[in-house]
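Partial complex: the chains shown occupy the same locations as in the complete assembly.
Chain IDs A, B, C and D follow the sequence of writing; residue 1 opens each chain.
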Amino acid sequence: MKQIFQRPKYLKKTPFHYCPGCGHSIIHRLIAEVLEELDIGDIAVGVPPAGCAVLAYDYLDVDMGEAAHGRSPAVATGIKRTLPDRIVFSYQGDGDIAAIGTAETIHSANRGENITVIFVNNGCYGMTGGQMAPTTILEQETTTTPGGRSAAHHGHPIDLSEMIAITHGSVYIERTSVHSVKHILGTKKALKKAFNCQMEGRGFSMVEILSPCPTNWKLSPIDSFRRIEKEITKAYPLKVIKDLTIGEK
Amino acid sequence: MGYVFAVAAMKDGKNVTYLPSYGAEMRGGTANCTVAVSDDEIFSPVASTPDYAVIMNKPSLAKYENMMKSGGMLFINSSIIPQGLFRSDLAAVRIPANDIAREVGSDRVVNMIMLGAFTEKTRLTSLESIISSLQENVKAKSASVMKLNKKALYRGAEYVSRGNE
Amino acid sequence: MSKTRREKAPSRRGHIIIDRELCKGCALCIYACPRQVIGISDSLNEKGYYPAEFIEAPDSHNNGRCTACGFCAITCPDVAIEVYRD
Amino acid sequence: MTDKVLMRGTHVIAETAIRAGCRFYAGYPITPQNELAEYMSGAMLKTDEGTFIQAESEIAAVNMVIGASMAGARAMTSSSSPGISLKQEGISFLAAQELPAVIVNAMRGGPGLGNIAPTQGDYFQATRGGGHGDYRTIVLAPAKGQELADLTIKAFDYADHYRSPVIILIDGMMGQMMEPVLLPEPLQLSDLPFKDWILDGARRRPSRIIRSLILDPALEEEHNWKLYRKYENISRELQIAETYQTDDARLVVVAYGTAARIAKGAIKRVREIGLKVGLLRPLTLWPFPVKAMEEASRFVKEFLVYEMSTGQMVEDIRLALKHRSEVHFHGRPGGIVSTPDEIAKIITSLYYRRGLEEEPG
C-alpha cells in the first residue's frame, strides 16, 4: 500500500477557514506542492495582502509578511531587492491586484522585478462580502451591482494580465483555472514555471488563476466550477499570455 | 427573526436596538444578533447579560449560557439540542422547532416557530405586532409565504401556551 | 512499456481516506471522481457540515472501483483526502 | 412614531444623505462600512441625476468627490480606518481648496490591518488633520440611530456653509446597529444653497479657478490665516455636546459615540447606588465642546474620560479644562466594547478613591 497523495510539506496542519469549495484552498495547496517539488520552501517569502487569503500565513509554512491591501508587489519588491537569492511571491485577489493595487502591479512588472505574482481571479471582493471586482464580468450580480454589472454604470471588466504583458519587464504570464482536475494540474504546472522563471533570474512572472467563490456567486461549489467553464473562461480565455522564458537568459 | 421582533417592538412604541453580528462571519463562527427593548433610552447595544436568549445550535448554547443574567430565560430548539443546562438559575423553554416545522410543512419556518414561542412566553410584544412587522418585510414575497409564516408563529405560540415546554 | 501498463490497468486498485473533520462537504470530490465511489455522509461533523465519505463497497461493478487516480484529492480544496494504492 | 423605520446605521447615513441632496457617492469596499456603499449602489441609481461609483481605490474615491464638489454636487465618500489614511492627501486638498464634502469613517481596530471591531483609535487623525498642513475638519460623532440621520443632514449643511470637509466618525457597531429612525423629508435639489464658486463652464461669466498651489509664501500665509479665521468661527459657532445628569454631579464621565452609550448605562447603574455622576458627550469632536467642558468644570473637579482607545480625546479634555480639574482615563483599544458594568466599576472605585461620597466642605 503506497500513499500517492498526501498533505504537502509546506502546508500547516491548520484547517482552512475558507468557505466550502473555495478556490483559494486549492491554490494554497498547489503552491505548497510546488515549493516542495522545487525545494524552495526554505528560502521562500510570501506576501499576502488584505483579502480572503490574508490569512494565507496560517496555512503556508514559509516566511510570510502581510501587506496592506494592494501593496504586495511593492512589499515583495522590497524583500526581493534586499535578499535577491530568496524566492519571493505575492498572493493577491483580483480586487487587490487590479483595483487598488493596479499601479504597484504594473510597475513592478515594468521594472522587471524578479518576483512571482499569484493572481486569484474570483470575480468579486470575497473578504468584504461580495462587491464588484474590476474583473467581475458583465451582467454578474454583486452587492454593489444590483441587477448585474452594466458597462455604462459600472465600467468594464479589466484584462489586467494582457496589460501586464505589454510591460517590457514581464517575462511569463499565464491564465489558468482550477475548475477541474485538468485545470488544477495545469495551474500547478504554470506555478512551477513561474517560480522557475524566478529561480533562473529572468524577471517578473505572474499566474492569473480563475477561481470559484461559491459564497458570493451564490452557487454550489459544483455549479461554481461549471460557471467557470461556461462563462468565465469565455470572458477570460485560458492561455499563455506571454512567455519569454524560452532560450538563454 | 431578531429583526422582525425588533420592528414589532418598535411598532409597539418601545425603544429598540438591533445589533447583528457583522464582518468576516461569512467564513465560520457563530452568527448571532442582539435585540435590546426598553421603554427608556437604550444604552449599550451589546447585551453583556441578556434576559432572554433564543438558541438555535449547540455552539451558541455553550457561548450564551454563560452570559445570561441570573433568572434569565433560554429558548432552546430542542430538535437540535436535546441536552440540558448547566446553570440552575436559568429557566429553559424547549421547543422542538424542527419537528414542528416539518409538521407545518417547511423547514424554513423554524425561526418563526421559535419567535412565536418567544413572543407568547415573554409578552414583550404581541403576535399581531410580529405579524405586521413580518408583513412589511416580506412585502416582495408571496402571500403563501406569509401564510406559512403566520401558521408557524401560531404553532410556536400554541406550543408554549399549552405548557408543553 | 505502454502495453504492460495497459494490461495492468484493470487491476489497479486503491482507496481513499477522508478526514471527516477537515471536510466541508463541498462535494467537489464527488464531482471529480470518475468512478463514483464517494458519497455524502448522513451525519454532521463537528463544524456542522455533512462530510463526504468513501463508498468502499460500491454496487455497480464498472464505475465502482477506486483506481487511486487521485482526482478527488487533487480537487479537494480542504486537503481532506489521502489516496492510497493498494 | 409610525413613520419610524428600523434601519442599520450605515443605511441611515446613506438614505439621509440622499434625502439631504447628496447626488454623488464614490467609495471603495472595506469592512465595517460596506453596507453604506451597497445601499448607495442601489439607491443612487434610483435618483434622477445621482452617481454611484465603486472606485478603484480610496484615493480615487476621495478625488472623485473633490471633482463632484468642484462641480457643485453634494458629495460623499465613506471608508474605514486604513482607507481613511489613504484619503488624507485628498482631505487636505478639500480643506485647502475649501470644498464641501462629507466623509464617513467607520473606525476599526488598528493600527495596520487590525480588525473590524469597534474602536475609537482614529480620533487624532480626524481632529488633528491626519493630512499635511494647517487645516481642520469638522468632526461629528453620533451615538444613536436618530442622530445618524440628524447629523448627516447637518454634515452636508455645515460642509456647504463653511466650505469644508466634514467627517462623520462612527465605529462598526454604530454602522451595523439598527434603531428606529425618523428619516427627514427629502430636500429638493433646487432648494439647496446656491454656490457661486463652482466649475460649470464659464458661460456668461469670467472663468474660475479652484486651486491650492499658492507659490508666494505671503499669499499662502494669507490663505492659511483665512482658513484659520474660518476655523475660529466654526469653533465659536458649532460646538455641540450633550450633558446627562451633570447638575449635581461630583464626577463627570466624558465619552463619545459608542463609548458614551456604555458610559450612560454605567452612570444609570451607579446613580442607583447613589453616586452623583454625570455624562458629558461631545457630538462635535472638532470643534471640541470647550464651552460645555468649562461649564461643567465650574462645579466638578473630577473627570473620567472613557475612550475605546489608549487615550486620544483625553488630551482635548486636559486642554479644555486647562488642567484645573483632575482628569482620569480609562481606555479599551483594539475592538473591545466594555460592558456598562465594567465602566460602572471603574466609576465606583474612582468615586470612593477620590472621596467624592463625602459632602464637600
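The rule is simple: a residue touches a chain if its C-beta (ideal position, glycine included) is under 8 Å from a C-beta of that chain, and two chains touch if they have at least 3 such contacts.
Bear in mind the structure is a predicted one, so any value in this text is a computation, not a measurement.
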Inquiry  = Given that one copy of each protein chain type is placed in the view, how many copies of each are in the entire structure?
reply    = A x2, B x2, C x2, D x2
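Heads up, the rule we're going with is that only the chains that are shown with their structure count from here on.
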Query = If you average the CA atoms of chain C and of chain D, how many Å lie between those two points?
reply = 57
Key: Rounded Å distance, chain B centre to chain D centre (Cα mean)   = 35
Remark   = CA centroids of chain B and chain C: separation to the nearest Å works out as 41
Query = What are the residues of chain A that contact at least two other chains?
reply = 18-19, 127, 129
Key: Per-residue overlap in chain C, given as positions that touch at least 2 other chains   = none
Note = Touching chain B in the complex, chain D uses residues 1-2, 4, 6, 8, 31-32, 116-117, 145, 172-173, 176-180, 258, 261-262, 264-265, 268, 337, 339-341
Query = Which positions of chain A touch chain D when the two form their complex?
reply = 50, 54, 66, 68-70, 95, 99-100, 102, 125, 127-129, 131-132, 134, 143-146, 153-154
Chain B - residues contacting chain D, complex = 3, 6-7, 10-11, 13, 15-20, 22-24, 41-46, 48-49
